[in-house]
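Note that one protein chain is taken out, while the other chains of the complex remain in position.
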Amino acid sequence: MAARVGLWMVGAWGGVATTVATGLSALRQGLSEPVGLVTAKEPLASLPWADWGDLTIGGHDIRETTYAAEAQVLWEKSRVFSPDLLNRVADDFAAWDQNIQPGVLVNVGDRIRSLAGEKSRSYLAESPLQAIARIRKDLENFREQHRLDRLIVVNVASTEPPVDPALAELDWPQLQKLLGASEPIKLPSSSLYAIAAFECGASHVNFTPSVGTDLPALSELALTQGVVHCGRDGKTGETLLKSVLGPMFAARNLHVNSWVGHNIFGNLDGKVLDDPANKATKVKSKDHLLTEILGYKPQTLVSIEYIESLGDWKTAWDHIHFEGFLGTKMAMQFTWQGCDSLLAAPLVLDLVRITELEARLGSKGLLPFVGSFFKSPMGCSTPEFATQYQQLVEWAQLRQSQFEKK
Amino acid sequence: MAARVGLWMVGAWGGVATTVATGLSALRQGLSEPVGLVTAKEPLASLPWADWGDLTIGGHDIRETTYAAEAQVLWEKSRVFSPDLLNRVADDFAAWDQNIQPGVLVNVGDRIRSLAGEKSRSYLAESPLQAIARIRKDLENFREQHRLDRLIVVNVASTEPPVDPALAELDWPQLQKLLGASEPIKLPSSSLYAIAAFECGASHVNFTPSVGTDLPALSELALTQGVVHCGRDGKTGETLLKSVLGPMFAARNLHVNSWVGHNIFGNLDGKVLDDPANKATKVKSKDHLLTEILGYKPQTLVSIEYIESLGDWKTAWDHIHFEGFLGTKMAMQFTWQGCDSLLAAPLVLDLVRITELEARLGSKGLLPFVGSFFKSPMGCSTPEFATQYQQLVEWAQLRQSQFEKK
Amino acid sequence: MAARVGLWMVGAWGGVATTVATGLSALRQGLSEPVGLVTAKEPLASLPWADWGDLTIGGHDIRETTYAAEAQVLWEKSRVFSPDLLNRVADDFAAWDQNIQPGVLVNVGDRIRSLAGEKSRSYLAESPLQAIARIRKDLENFREQHRLDRLIVVNVASTEPPVDPALAELDWPQLQKLLGASEPIKLPSSSLYAIAAFECGASHVNFTPSVGTDLPALSELALTQGVVHCGRDGKTGETLLKSVLGPMFAARNLHVNSWVGHNIFGNLDGKVLDDPANKATKVKSKDHLLTEILGYKPQTLVSIEYIESLGDWKTAWDHIHFEGFLGTKMAMQFTWQGCDSLLAAPLVLDLVRITELEARLGSKGLLPFVGSFFKSPMGCSTPEFATQYQQLVEWAQLRQSQFEKK
Partner (left out) sequence: MAARVGLWMVGAWGGVATTVATGLSALRQGLSEPVGLVTAKEPLASLPWADWGDLTIGGHDIRETTYAAEAQVLWEKSRVFSPDLLNRVADDFAAWDQNIQPGVLVNVGDRIRSLAGEKSRSYLAESPLQAIARIRKDLENFREQHRLDRLIVVNVASTEPPVDPALAELDWPQLQKLLGASEPIKLPSSSLYAIAAFECGASHVNFTPSVGTDLPALSELALTQGVVHCGRDGKTGETLLKSVLGPMFAARNLHVNSWVGHNIFGNLDGKVLDDPANKATKVKSKDHLLTEILGYKPQTLVSIEYIESLGDWKTAWDHIHFEGFLGTKMAMQFTWQGCDSLLAAPLVLDLVRITELEARLGSKGLLPFVGSFFKSPMGCSTPEFATQYQQLVEWAQLRQSQFEKK
C-alpha cells in the first residue's frame, strides 16, 4: 500500500480542483476530518485505500494561476476554507503548482477558449493528434518524475458544448483514423485527454458533463489498454435530490405533474454555462433523470443562471407539483444552498481512491458500481440513488471479503 | 376472489376514514384513477387483490355525524373532493353510515373525551373488558349482517396520550388478568379495539401513533388467534421525507448538525394534538428516525401546531443544517404542502388489500414487509424508505411467483 | 348615484375578466364580502362609489366562448370559485355574454393571433382606422342599448409584443395621420381600443403590460376629449412585493447584490407569455422597478414560465442576496402562491370605481394617484408601494372632504 499514486486533474486550477488540493493537503496533515467522503464511511471505510500521503497532484489548465491565488478567491468570494488553513497547505500548493501544464483548446467552444492564458493559446493551432501526444508526454513526465505506481486522470474542467451524435457510431480504429485526417473529426478536448490517458495506461474519471470517455470508441480503447474508467458528471446537488426524491413519488404512485428547478450560482463554472452552447450539455445531463425514474415524462424546467454575488454557493429552488388520490394537487418545494466545490471535491477523492483500488487489482473497462456519484452514470442500470448506493455497498462488501480471504 | 371483505375503521367518521370512504366509492364506480395507491403500481398491481366492489365499510366513532357531513366539511375548509363527486358517492355514504357504532372512551385522554357525542358518553363507565365485549359484538354483527369472509380493523382515530412503559413487560395472560382487575390496568382504547379484533379473528392495521397492537402481549395474542396485523403510524409527509432524505446525507457522509421540522395544519387531528399529552406520542413517533438513519443524534426539533385556516393541508417546513468537506456548513430547506387525509387514505386502502391477501393466504402475526407505510414500523429492520420499499417489492415478487406456480 | 355605468373589458372572456364578472355578480347579490377590494376599506370605503348593481359588463374578445365555460375551466383547473357560486351567477353570465363582440387582431403578434376564433379572424384584414371605427360602434351600441351614463374601457387582454420606441415621439395629429396611411404605422390593438374609447368619450384603464394609452399622443387625445385614464400593468404579486420589500432594503442601507425572481403559472396568460416577443414586454415591466427604488442596479433576473399543472396559481420564488455591515452577505427568499385572476379582479373593480368617480366629477387626463395599482404606473412620482398607497389615501381624504362640504 506504499504505492505512489498520481492524481492528474484536467482543469487543475479550477474551483473543484483547488478544493481537492486543499482538502488532500488537509487530510495528509490530519487537519480535517474526512466529512463528505463516501469512502470514509463504513462499509467502505475499511477497504485498503491508498494513503492520502501517497498521492501527488498534477494537471492541465488553460488558465495561468496558482493554487494559493485560486484558494484565496474562494475564500474571499465564498467564505469557504479559512486563512489559517490556507497557510498550512501553502507548501503542498507550491509543490503541486509545479506540476500543472498548459491545457488543450481543441473543440472546447468559444466561451472556454476566451478564458485561456498565453501558454495554452500558444498551442491553439495544434491538431488533435498533436494534442494527444503533448498530453501523453506531460503524463509520462509526471509519472517518471514522481516515480508513480499508478496514475488517475480526472476531468474537472469546464463544460464543453455538445458533440456530434455521429461520434457515437464510430469504433476506435475509425475514430483514430478520422482524428488524423487532414480535416480531423471534431472531438473535444475532454476526449483527447482521455485518449492520452488510456494510451499511457492511466485510469480516467469524468466528473463533468463533457463527453470525455462516453463514446463506444473510447470504451473500446480502455478495454484494449486494460485501464479502468468511469463517469459522467458528478452528482452534487439538485440532481442528487432528484435521484433521491423522484423514487419516493414513484413508489407512492403520486403523479408528478411538473418539476421545476432553478439553479443560481456565481463561480467560473457558472460563467461558462452562461453560454447557451455549454449550458445545453449541462441541462441535458440534469433533465433526463425524472423520466427514467417515473416512467413517464412530467413537464420539466431546468434553469442555470450566473448570479455573481453567490460565488461558489449554488442555490437551487425546486417546485414539484404532484397529484395524489382523487386528483388532489399538492406541492413540495426545496431550496438547496450548497457550496459546489466543497460538495464535489470529496467525491473526486472518493473516485480516485476507488479507481486506484480497481486499477491496483487489475480490473479493466468501465466501473459500473459508481453510479451514485454521477448525474449520467455510464454502465449503471438504475437512475435511483438508493439502488445506486446499494450497488456501491455491495461492491465494497465483495472486495472486503476478497481481501479478508487473502 | 369474490370473497366479501369488511373494512372496519376506528375513527370511522374522521378525515382519513371519510376520505377512505369517498375514495373507495369512487374506485368502485370507476370515477377515479388509483393515483396514490402503492398497490396499483407494478410490481404490486398484478397481485390478486380483493375487488373494490367486495369491500364494505363499518366502524366505531365517538362523534355522531355522517359521511356526507364530514366530506362537506373537507370540501368547504380544504377544497378537496368536489361537489359533483360527493353527489355520486352519496348512496354508498348513506349505506355505510348505518354500520358505524359508538366508540370507546377508555383511557383516551381528556382532549379526545371532550369530542365525544352522547352515545359514546353513555358508555363512559364501562370497564375495559366490557368495552372489549361491546366491540366484539359490533364486529360480529357486522360480519354476520354482511356475510363477510374476512374482516380488517383499521385504527384511524385521533392520537392518544403515551402509555405506561411497564405495559411492554407483560405477556398476554398477565395483561388479560390485569384488565379484569377491580382497578383495571390503564390500557388505552386503541389496544382494546385490537384485542377485540384479534379475539374474533379479524386482522388489524394501526395507522396512528397510538399504541394499538405495539405491545408484546398483543403480538402474542395475534399469533395465538392466527390473525395478521401491522402498524404503527402512517408515514405520509414530513417523516416520509426524513426517511428518504436522511439516508442521502448518511450515504454521502455529510454530517447533519441540526434538523428542524415545523408542521402546521388545521384539521381535527391538529386540534387533538394541541393537547401536550397527545402531542407527545406523535412527536416521539416523528423524532426517533434520524438517529437510527444517521447513526448519531443531530440536534432535532419537531413542532406540530394547529393553525385553523389550513384545514386538512399540512404544511411542513424543514431546515437541515449540515456540514460538508473541510467543515463547510450548508443548508437544505423544504416545504411540504400536502393534504393529510388524501395522502393517508390510499395507504389505508393499500394496507387493507395487503392485509386481506395475507389473511386469505393464512399468514399470522406481524407483517414485517410493510415498513415503508409507517413512521414507527413494527418488525421492520431498517428506517430507510428505499430499503423498506424494496422489502415490499420483494414480498410482492415472492407472492406473485407463488400465485403463478398454482 | 343611480347613474348607469358600463364596464367594457378588452379580453372580456379571459381569466381576469371572467373573475371580474363572477365577483361583480356575487357582490351585486351580496354573496361575498368585498375582501381584496382596496376601495372597500377605509378611508376609501365611505366615498360615494357607484353601486355594484348599476354596473353592466360588455367587452371585446378574440376568442368565442361564454362566461360559464371559462369560469368552469377556472374551477376545474385551479379550484377557485365553487360550483354553487357559479350556479348563482349564471343569469348575470348569460346576460353579459350577449354584450361581447369580436376582438381586434391588428399588430397583436403571432401568439395572440393564433388564439383567435372565426369571428375575430373575419376582421383580420381590417386597417387600424377600420378597427377603431368598429370598436367605436360597439361601444356606442353598448352605451345606447343600456342607456349608460358613463363607460369605462378596461384592458385585461393578453400581453402584446413591445412596440417601436419611435411611437413615443409622435403627437396625436401625427399619429392619426400615420394610422390612415396606405401602409399604416404599426400601432397595436391595445392602443386602438384606447383611441376608440377616447373618441367616444369613454374612460380607459390599462391593466396589462401592453402599451395601451402609454404614448404621448394618446395622453394628448385624452385631454382633448376630456376623458380620464390610468395604467399600466396591474401589480398583483411578485412585483407588488418588490415595491414593498425594496424600500426596506433601501431604508436600511442594505446593499442588494442580486434579486432573482422566477415565476411559474399555467393559465392562458402564461401560454401567451411563452412567446419571447410577448414575454419581453412583461419582463421589462417587472424589472425596472428595483433600480428606481434602490438608486443603483443590482444584478436581476426575472423569468416567467408556463407550467400547465399550476393553472391560475402563480408561484413565484424570489431570492434576494444582500450585503450588510462589514460586507456580510445575507439572504432573503420568498415564495408567493397567489391566484392571479383572483388577485387582479378586485383591483379592476377598484379602478373602475375610482375612474368612474373621477369621470363623474369631470376630471380629465391621467390619474396620477393610483400608482399603487400598477407595475409601471403612468404619472406616478415614486416606485415605492407605501408612498403610492399614501397618495391614494390622500386623494380619498381630499375627495371625502369635498363631498362633505357639499
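As written, the chain order gives the labels A, B and C, with residue 1 at the start of each chain.
Everything below uses one rule, namely that a residue touches a chain if its C-beta (ideal position, glycine included) is under 8 Å from a C-beta of that chain, and two chains touch if they have at least 3 such contacts.
Because the structure is predicted, anything quoted here is derived from the model rather than measured.
Interface note: of C:Val106, C:Leu221 or C:Ala345, the residue touching the hidden chain in the full complex is C:Ala345.
Only one of B:Leu47, B:Ala90, B:Leu115 or B:Ile264 touches the absent chain when the whole complex is considered: B:Ile264. Considering B:Thr335, B:Ser363, B:Thr387 or B:Gln400, the position touching the chain not shown turns out to be B:Thr335 (whole complex).
Within the complete assembly, residues 79, 257-258, 260, 262, 264, 299, 301, 303, 305, 307-310, 315, 317, 319, 321, 323, 329, 331, 333, 335 of chain B touch the chain that is not shown.
In the full complex, chain C touches the omitted chain through residues 19, 22-23, 26, 32-38, 40-41, 80-81, 85, 240-241, 244-245, 247-248, 250-255, 323-328, 330-339, 342-343, 345-346, 372, 384-387, 389. Within the complete assembly, residues 79, 82-84, 335 of chain A touch the chain that is not shown.
Rule of thumb we're sticking to: only the chains that are shown with their structure count from here on.
Chain B and chain C have Cα centroids separated by 49 Å. Per-chain Cα centroids separate chain A from chain B by 45 Å.
Residue positions 79, 335 of chain C are each in touch with at least two other chains.
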